[in-house]
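Before we start, here is the structure in question, set down as C-alpha coordinates.
A single protein chain has been omitted from the complex, and every remaining protein chain is retained in its original position.
Now for chain A:
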Amino acid sequence: MAVSPLVPYPSGALPSRPGTSPLKLQASANASLNGTPLLARPAGHEIQGLMSLDLVEQMNEEEKRKYVKGKKLGEGTYANVYLGHSRQDPAVLVAIKKIKVQKEYKDGLAPDAVRELKHLQELHHSNIISLLSVFSSKDQNLNLVLEYLPLGDLEMLIRDVDRVRYGAADIKAWMGMLTRAVWFCHDNYVLHRDIKPNNLLIAADGEVKLADFGLARGFADPGRKMTANVITRWYRPPELLFGARHYSGAVDVWSVGLVFAELIIRAPFLPGNSEVEQIALICRQIGTPTEENWPGVTQLKEYTVPSDTVAVWGKDAYMGRFGAVGAEGVDLLIKTLVLNPKKRITAREMLEHKWWRTDPKPTRKEELPRKSSGADEKMGSDLKRRPGMLDDETNPRGAKVARKLDFGAAK
(Lines give C-alpha, C1' and ligand atoms only; values in the text may rest on other atoms or scores of the structure.)
Protein backbone atom coordinates (compact mmCIF):
# COMPACT_ATOMS: atom_id res chain seq x y z
CA MET A 1 0.00 0.00 0.00
CA ALA A 2 1.19 3.45 -0.69
CA VAL A 3 1.77 5.95 2.01
CA SER A 4 -1.63 7.30 2.67
CA PRO A 5 -2.11 9.47 5.66
CA LEU A 6 -5.75 9.58 6.18
CA VAL A 7 -6.10 12.94 7.70
CA PRO A 8 -9.19 13.71 5.79
CA TYR A 9 -8.94 16.41 3.27
CA PRO A 10 -9.79 19.68 4.91
CA SER A 11 -13.17 20.58 3.71
CA GLY A 12 -14.59 24.00 3.84
CA ALA A 13 -17.94 22.52 3.06
CA LEU A 14 -18.31 21.21 6.57
CA PRO A 15 -21.17 23.25 7.86
CA SER A 16 -20.82 25.42 10.87
CA ARG A 17 -22.89 25.41 13.93
CA PRO A 18 -24.23 28.75 14.97
CA GLY A 19 -22.84 30.19 18.12
CA THR A 20 -19.66 28.32 18.65
CA SER A 21 -19.01 27.54 15.05
CA PRO A 22 -15.72 28.23 13.41
CA LEU A 23 -15.97 30.15 10.26
CA LYS A 24 -15.23 28.10 7.28
CA LEU A 25 -12.61 28.80 4.78
CA GLN A 26 -14.39 28.66 1.55
CA ALA A 27 -17.20 30.70 2.92
CA SER A 28 -15.92 33.70 1.16
CA ALA A 29 -14.84 31.96 -1.94
CA ASN A 30 -17.33 32.91 -4.53
CA ALA A 31 -19.68 35.02 -2.62
CA SER A 32 -18.27 38.43 -2.77
CA LEU A 33 -20.03 41.13 -0.88
CA ASN A 34 -18.56 44.10 -2.54
CA GLY A 35 -19.03 43.14 -6.11
CA THR A 36 -15.65 41.74 -6.94
CA PRO A 37 -16.05 39.32 -9.79
CA LEU A 38 -16.92 35.82 -8.80
CA LEU A 39 -14.47 33.06 -9.43
CA ALA A 40 -11.51 35.35 -9.12
CA ARG A 41 -10.43 33.02 -6.41
CA PRO A 42 -11.69 29.47 -6.38
CA ALA A 43 -11.80 28.11 -2.95
CA GLY A 44 -13.20 24.65 -2.39
CA HIS A 45 -11.07 21.78 -3.49
CA GLU A 46 -14.03 20.68 -5.53
CA ILE A 47 -13.25 23.49 -7.86
CA GLN A 48 -9.68 22.55 -8.06
CA GLY A 49 -10.40 19.67 -10.35
CA LEU A 50 -11.73 22.14 -12.85
CA MET A 51 -8.79 24.45 -12.73
CA SER A 52 -5.78 24.30 -14.91
CA LEU A 53 -2.54 23.53 -13.21
CA ASP A 54 -1.25 26.91 -14.28
CA LEU A 55 -3.90 28.68 -12.32
CA VAL A 56 -3.18 26.59 -9.27
CA GLU A 57 0.47 27.40 -9.48
CA GLN A 58 -0.26 31.02 -10.03
CA MET A 59 -2.39 31.10 -6.92
CA ASN A 60 0.32 29.47 -4.91
CA GLU A 61 2.83 32.00 -6.17
CA GLU A 62 0.44 34.75 -5.23
CA GLU A 63 0.20 33.52 -1.65
CA LYS A 64 3.92 33.00 -1.40
CA ARG A 65 4.71 36.43 -2.74
CA LYS A 66 2.61 38.02 -0.04
CA TYR A 67 5.21 37.23 2.61
CA VAL A 68 8.88 37.83 3.14
CA LYS A 69 10.71 35.30 5.25
CA GLY A 70 13.11 36.55 7.92
CA LYS A 71 15.20 35.14 10.73
CA LYS A 72 14.60 31.80 12.37
CA LEU A 73 12.45 31.90 15.50
CA GLY A 74 12.61 28.37 16.67
CA GLU A 75 12.76 24.73 15.80
CA GLY A 76 10.28 22.00 16.59
CA THR A 77 10.07 18.31 15.99
CA TYR A 78 8.88 18.58 12.47
CA ALA A 79 9.22 22.21 11.51
CA ASN A 80 11.40 25.26 11.53
CA VAL A 81 9.66 28.49 12.39
CA TYR A 82 10.70 31.80 10.85
CA LEU A 83 9.70 35.37 11.41
CA GLY A 84 8.14 36.93 8.35
CA HIS A 85 6.27 40.01 7.30
CA SER A 86 3.75 41.01 4.74
CA ARG A 87 5.30 42.34 1.58
CA GLN A 88 2.56 44.89 1.25
CA ASP A 89 2.80 46.14 4.81
CA PRO A 90 6.10 45.30 6.50
CA ALA A 91 4.61 46.21 9.85
CA VAL A 92 2.44 43.11 9.69
CA LEU A 93 4.49 40.32 11.21
CA VAL A 94 3.79 36.64 10.78
CA ALA A 95 5.37 33.37 11.77
CA ILE A 96 6.15 31.03 8.89
CA LYS A 97 6.27 27.41 9.90
CA LYS A 98 8.20 25.52 7.29
CA ILE A 99 7.64 21.83 7.55
CA LYS A 100 10.82 19.79 7.34
CA VAL A 101 10.92 17.47 4.39
CA GLN A 102 10.35 13.93 5.47
CA LYS A 103 11.89 11.40 3.17
CA GLU A 104 9.08 8.95 3.78
CA TYR A 105 6.52 11.34 2.40
CA LYS A 106 8.00 12.53 -0.84
CA ASP A 107 4.76 12.19 -2.73
CA GLY A 108 2.37 13.88 -0.43
CA LEU A 109 2.92 16.41 2.23
CA ALA A 110 4.05 15.54 5.71
CA PRO A 111 1.00 14.14 7.46
CA ASP A 112 1.46 16.03 10.70
CA ALA A 113 1.54 19.19 8.68
CA VAL A 114 -1.70 18.25 7.00
CA ARG A 115 -3.09 17.49 10.42
CA GLU A 116 -2.09 20.86 11.76
CA LEU A 117 -3.38 22.55 8.65
CA LYS A 118 -6.71 20.79 8.74
CA HIS A 119 -7.47 21.56 12.34
CA LEU A 120 -6.17 25.10 12.47
CA GLN A 121 -8.10 25.97 9.41
CA GLU A 122 -11.31 24.92 11.06
CA LEU A 123 -10.79 26.34 14.53
CA HIS A 124 -11.20 30.08 14.79
CA HIS A 125 -11.00 31.32 18.32
CA SER A 126 -9.12 34.07 20.08
CA ASN A 127 -7.25 31.54 22.21
CA ILE A 128 -6.18 29.35 19.34
CA ILE A 129 -3.38 30.40 17.05
CA SER A 130 -4.73 31.45 13.70
CA LEU A 131 -3.61 30.22 10.37
CA LEU A 132 -3.33 33.08 7.92
CA SER A 133 -2.24 31.30 4.81
CA VAL A 134 -0.45 28.32 3.44
CA PHE A 135 1.73 27.83 0.42
CA SER A 136 4.27 25.38 -0.85
CA SER A 137 7.76 26.49 -1.72
CA LYS A 138 9.79 25.35 -4.69
CA ASP A 139 11.10 22.20 -2.99
CA GLN A 140 7.49 21.18 -2.36
CA ASN A 141 7.81 22.17 1.26
CA LEU A 142 4.66 23.14 3.03
CA ASN A 143 4.68 26.55 4.69
CA LEU A 144 2.04 27.49 7.21
CA VAL A 145 1.68 31.21 7.75
CA LEU A 146 0.60 31.76 11.35
CA GLU A 147 -0.07 34.86 13.36
CA TYR A 148 3.15 35.98 15.02
CA LEU A 149 3.12 35.63 18.78
CA PRO A 150 6.06 37.67 20.03
CA LEU A 151 5.85 37.26 23.79
CA GLY A 152 7.18 33.74 24.13
CA ASP A 153 5.30 30.95 25.80
CA LEU A 154 3.95 30.08 29.23
CA GLU A 155 6.93 27.89 30.00
CA MET A 156 9.27 30.86 29.76
CA LEU A 157 7.18 32.77 32.28
CA ILE A 158 6.88 29.85 34.67
CA ARG A 159 10.61 29.16 34.63
CA ASP A 160 11.91 32.69 34.95
CA VAL A 161 11.47 32.68 38.70
CA ASP A 162 13.98 35.47 39.20
CA ARG A 163 12.47 38.04 36.94
CA VAL A 164 8.85 37.15 36.39
CA ARG A 165 6.51 37.48 39.35
CA TYR A 166 2.85 36.64 39.15
CA GLY A 167 -0.06 35.88 41.41
CA ALA A 168 -3.43 34.19 41.69
CA ALA A 169 -5.25 36.72 39.49
CA ASP A 170 -2.71 36.19 36.71
CA ILE A 171 -2.93 32.43 36.96
CA LYS A 172 -6.70 32.69 36.73
CA ALA A 173 -6.45 34.78 33.59
CA TRP A 174 -4.03 32.38 31.91
CA MET A 175 -6.05 29.36 32.94
CA GLY A 176 -9.22 30.98 31.61
CA MET A 177 -7.65 31.45 28.20
CA LEU A 178 -6.23 27.93 28.14
CA THR A 179 -9.48 26.35 29.24
CA ARG A 180 -11.48 28.28 26.64
CA ALA A 181 -9.10 27.07 23.93
CA VAL A 182 -9.50 23.47 24.99
CA TRP A 183 -13.25 23.77 25.40
CA PHE A 184 -13.48 25.20 21.90
CA CYS A 185 -11.42 22.34 20.43
CA HIS A 186 -13.58 19.77 22.16
CA ASP A 187 -16.76 21.56 21.24
CA ASN A 188 -15.62 21.19 17.66
CA TYR A 189 -14.76 17.53 18.18
CA VAL A 190 -11.00 17.98 18.07
CA LEU A 191 -8.53 16.47 20.55
CA HIS A 192 -5.29 18.46 20.84
CA ARG A 193 -3.16 15.76 22.45
CA ASP A 194 -0.07 17.86 23.17
CA ILE A 195 -1.05 20.48 25.74
CA LYS A 196 1.91 21.77 27.74
CA PRO A 197 3.26 25.16 28.76
CA ASN A 198 5.54 25.56 25.77
CA ASN A 199 2.72 25.04 23.32
CA LEU A 200 0.88 27.98 24.84
CA LEU A 201 2.21 31.02 23.04
CA ILE A 202 1.57 34.61 24.01
CA ALA A 203 0.38 37.38 21.71
CA ALA A 204 1.48 41.00 21.88
CA ASP A 205 -1.62 41.93 23.86
CA GLY A 206 -1.05 39.17 26.40
CA GLU A 207 -3.60 36.75 24.99
CA VAL A 208 -2.56 33.12 25.42
CA LYS A 209 -2.98 30.98 22.30
CA LEU A 210 -2.94 27.24 22.02
CA ALA A 211 -0.52 26.25 19.25
CA ASP A 212 1.11 23.20 17.73
CA PHE A 213 -1.70 21.04 16.39
CA GLY A 214 0.73 18.45 15.01
CA LEU A 215 -0.78 15.67 17.12
CA ALA A 216 -4.40 16.76 17.00
CA ARG A 217 -7.18 14.59 15.63
CA GLY A 218 -10.94 14.50 15.43
CA PHE A 219 -12.95 12.55 17.99
CA ALA A 220 -12.91 8.89 16.99
CA ASP A 221 -15.89 6.73 16.21
CA PRO A 222 -16.70 3.95 18.65
CA GLY A 223 -14.60 0.88 18.01
CA ARG A 224 -11.88 2.84 16.31
CA LYS A 225 -8.56 2.63 18.08
CA MET A 226 -6.44 5.69 18.66
CA THR A 227 -2.78 5.66 19.56
CA ALA A 228 -1.99 5.81 23.27
CA ASN A 229 1.40 7.33 22.63
CA VAL A 230 0.43 10.98 22.58
CA ILE A 231 0.95 13.94 24.90
CA THR A 232 4.37 14.79 26.33
CA ARG A 233 5.01 12.46 29.25
CA TRP A 234 4.75 14.89 32.18
CA TYR A 235 1.29 15.92 31.00
CA ARG A 236 0.07 12.47 29.97
CA PRO A 237 -2.98 11.09 31.80
CA PRO A 238 -3.06 7.68 33.49
CA GLU A 239 -5.42 6.15 30.90
CA LEU A 240 -2.84 6.75 28.18
CA LEU A 241 0.02 5.56 30.35
CA PHE A 242 -2.00 2.38 30.85
CA GLY A 243 -2.43 1.98 27.10
CA ALA A 244 -6.11 2.90 26.61
CA ARG A 245 -7.03 3.12 22.92
CA HIS A 246 -10.53 4.55 23.27
CA TYR A 247 -10.37 7.86 25.04
CA SER A 248 -11.92 11.31 25.04
CA GLY A 249 -11.29 14.98 25.68
CA ALA A 250 -10.53 13.96 29.25
CA VAL A 251 -6.93 13.37 28.15
CA ASP A 252 -6.51 17.06 27.35
CA VAL A 253 -8.21 18.07 30.58
CA TRP A 254 -5.59 16.16 32.58
CA SER A 255 -2.87 18.11 30.76
CA VAL A 256 -4.68 21.35 31.54
CA GLY A 257 -4.72 20.34 35.21
CA LEU A 258 -0.98 19.78 35.16
CA VAL A 259 -0.37 23.13 33.50
CA PHE A 260 -2.51 24.64 36.27
CA ALA A 261 -0.44 22.93 38.96
CA GLU A 262 2.78 24.01 37.27
CA LEU A 263 1.66 27.61 37.09
CA ILE A 264 1.15 27.55 40.85
CA ILE A 265 4.30 25.80 42.01
CA ARG A 266 6.42 27.10 39.13
CA ALA A 267 7.90 23.68 38.51
CA PRO A 268 6.52 20.65 36.68
CA PHE A 269 4.27 18.84 39.14
CA LEU A 270 4.90 15.32 37.84
CA PRO A 271 8.23 15.29 36.00
CA GLY A 272 8.72 11.56 35.40
CA ASN A 273 11.89 10.46 33.66
CA SER A 274 10.25 7.42 32.15
CA GLU A 275 6.78 6.01 31.73
CA VAL A 276 7.21 3.78 34.76
CA GLU A 277 8.38 6.70 36.84
CA GLN A 278 5.51 8.80 35.54
CA ILE A 279 2.98 6.26 36.78
CA ALA A 280 4.80 6.01 40.09
CA LEU A 281 4.68 9.79 40.48
CA ILE A 282 0.96 9.88 39.75
CA CYS A 283 0.37 7.15 42.33
CA ARG A 284 2.44 8.92 44.95
CA GLN A 285 1.22 12.47 44.38
CA ILE A 286 -2.38 11.91 43.38
CA GLY A 287 -3.22 8.37 44.40
CA THR A 288 -3.03 4.84 43.07
CA PRO A 289 -5.61 3.92 40.41
CA THR A 290 -7.53 0.91 41.68
CA GLU A 291 -10.73 -0.97 40.81
CA GLU A 292 -12.44 1.00 43.59
CA ASN A 293 -11.72 4.46 42.25
CA TRP A 294 -11.67 3.47 38.58
CA PRO A 295 -13.61 0.30 37.71
CA GLY A 296 -11.93 -1.77 35.01
CA VAL A 297 -8.58 -0.02 35.24
CA THR A 298 -6.69 -3.16 36.15
CA GLN A 299 -7.79 -4.63 32.80
CA LEU A 300 -6.04 -1.95 30.76
CA LYS A 301 -3.19 -3.39 28.76
CA GLU A 302 -0.31 -1.60 30.41
CA TYR A 303 -1.70 -1.41 33.92
CA THR A 304 1.03 -1.74 36.51
CA VAL A 305 1.35 0.29 39.68
CA PRO A 306 3.78 0.28 42.61
CA SER A 307 2.69 -2.23 45.23
CA ASP A 308 2.34 0.24 48.07
CA THR A 309 -1.11 1.57 47.28
CA VAL A 310 -1.62 5.25 48.09
CA ALA A 311 -5.14 6.46 48.82
CA VAL A 312 -6.29 9.37 46.66
CA TRP A 313 -5.22 12.56 48.42
CA GLY A 314 -7.90 14.81 49.78
CA LYS A 315 -8.27 18.54 49.55
CA ASP A 316 -6.21 19.26 52.64
CA ALA A 317 -3.14 17.72 51.08
CA TYR A 318 -3.52 20.00 48.05
CA MET A 319 -4.22 23.13 50.05
CA GLY A 320 -0.72 23.13 51.46
CA ARG A 321 0.98 23.12 48.12
CA PHE A 322 -1.55 24.78 45.83
CA GLY A 323 -3.39 27.00 48.29
CA ALA A 324 -2.22 30.13 46.48
CA VAL A 325 -5.23 29.87 44.17
CA GLY A 326 -7.69 29.61 47.04
CA ALA A 327 -10.07 26.86 48.05
CA GLU A 328 -12.14 27.12 44.87
CA GLY A 329 -9.04 27.01 42.71
CA VAL A 330 -7.81 23.93 44.49
CA ASP A 331 -11.24 22.35 44.06
CA LEU A 332 -11.02 22.89 40.31
CA LEU A 333 -7.46 21.56 40.19
CA ILE A 334 -8.46 18.38 42.00
CA LYS A 335 -11.35 17.85 39.58
CA THR A 336 -9.03 18.01 36.57
CA LEU A 337 -6.71 15.48 38.16
CA VAL A 338 -9.30 12.79 38.83
CA LEU A 339 -7.78 9.44 37.90
CA ASN A 340 -10.86 7.93 36.24
CA PRO A 341 -11.37 9.83 32.97
CA LYS A 342 -15.11 9.22 33.16
CA LYS A 343 -15.23 11.11 36.44
CA ARG A 344 -12.85 13.86 35.39
CA ILE A 345 -14.32 17.30 34.85
CA THR A 346 -14.88 18.31 31.20
CA ALA A 347 -13.56 21.52 29.68
CA ARG A 348 -17.07 22.93 29.54
CA GLU A 349 -17.72 22.07 33.17
CA MET A 350 -14.41 23.69 34.05
CA LEU A 351 -15.68 26.97 32.61
CA GLU A 352 -18.82 26.63 34.67
CA HIS A 353 -16.83 26.26 37.88
CA LYS A 354 -17.22 28.75 40.73
CA TRP A 355 -13.53 29.67 40.81
CA TRP A 356 -13.79 32.09 37.88
CA ARG A 357 -16.34 34.15 39.74
CA THR A 358 -14.62 34.24 43.12
CA ASP A 359 -12.01 36.81 44.05
CA PRO A 360 -9.55 37.79 42.83
CA LYS A 361 -10.87 38.65 39.41
CA PRO A 362 -8.64 37.47 36.57
CA THR A 363 -6.08 40.04 35.48
CA ARG A 364 -6.90 41.83 32.21
CA LYS A 365 -4.76 40.34 29.49
CA GLU A 366 -2.99 43.61 28.75
CA GLU A 367 -1.83 43.82 32.35
CA LEU A 368 -0.49 40.31 32.66
CA PRO A 369 3.18 39.85 33.53
CA ARG A 370 5.40 39.47 30.49
CA LYS A 371 8.68 37.81 29.84
CA SER A 372 11.59 40.06 30.65
CA SER A 373 12.79 41.62 27.47
CA GLY A 374 16.22 42.45 26.20
CA ALA A 375 19.11 40.84 24.42
CA ASP A 376 20.31 39.14 27.57
CA GLU A 377 17.21 37.05 27.60
CA LYS A 378 18.73 33.91 26.17
CA MET A 379 21.84 34.37 28.22
CA GLY A 380 19.82 34.99 31.31
CA SER A 381 18.07 31.68 31.14
CA ASP A 382 21.32 29.90 30.45
CA LEU A 383 23.00 31.52 33.37
CA LYS A 384 20.36 30.43 35.80
CA ARG A 385 20.87 26.85 34.88
CA ARG A 386 23.53 24.96 36.75
CA PRO A 387 25.49 22.87 34.33
CA GLY A 388 23.59 19.70 33.72
CA MET A 389 20.54 20.72 35.66
CA LEU A 390 17.54 20.78 33.42
CA ASP A 391 15.18 21.96 36.06
CA ASP A 392 16.70 23.26 39.22
CA GLU A 393 13.15 24.13 40.21
CA THR A 394 12.71 20.57 41.35
CA ASN A 395 15.00 21.51 44.17
CA PRO A 396 12.73 22.51 47.01
CA ARG A 397 15.15 25.14 48.15
CA GLY A 398 15.82 26.30 44.60
CA ALA A 399 13.76 29.41 44.72
CA LYS A 400 15.48 30.64 47.83
CA VAL A 401 19.02 30.22 46.61
CA ALA A 402 20.80 33.47 45.97
CA ARG A 403 21.31 34.10 42.31
CA LYS A 404 24.39 32.32 41.18
CA LEU A 405 25.96 33.52 38.01
CA ASP A 406 27.43 30.64 36.18
CA PHE A 407 29.36 31.44 33.10
CA GLY A 408 30.61 27.95 32.70
CA ALA A 409 27.42 27.11 30.92
CA ALA A 410 27.23 30.15 28.74
CA LYS A 411 28.45 30.06 25.18
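Here is the rule we go by: a residue touches a chain if its C-beta (ideal position, glycine included) is under 8 Å from a C-beta of that chain, and two chains touch if they have at least 3 such contacts; residues count from 1.
Rule of thumb we're sticking to: contacts and distances are computed from a predicted model.
The chain that is not shown carries the UniProt protein name "RNA polymerase II transcription factor B subunit 3", picked from "SUMO-activating enzyme subunit", "Pyruvate dehydrogenase E1 component subunit beta", "RNA polymerase II transcription factor B subunit 3" or "Small ribosomal subunit protein bS6m".
For the chain missing from the display, the contacting residue among A:Phe135, A:Tyr148 or A:Tyr318 is A:Phe135, taking the whole complex into account. Annotation: of A:Asp153, A:Asp170, A:Asp187 or A:Glu262, A:Asp187 touches the absent chain (contact as defined above).
Summary of contacts with the chain left out: across A:Ile129, A:Leu200, A:Met226 or A:Leu368, the touching residue is A:Met226.
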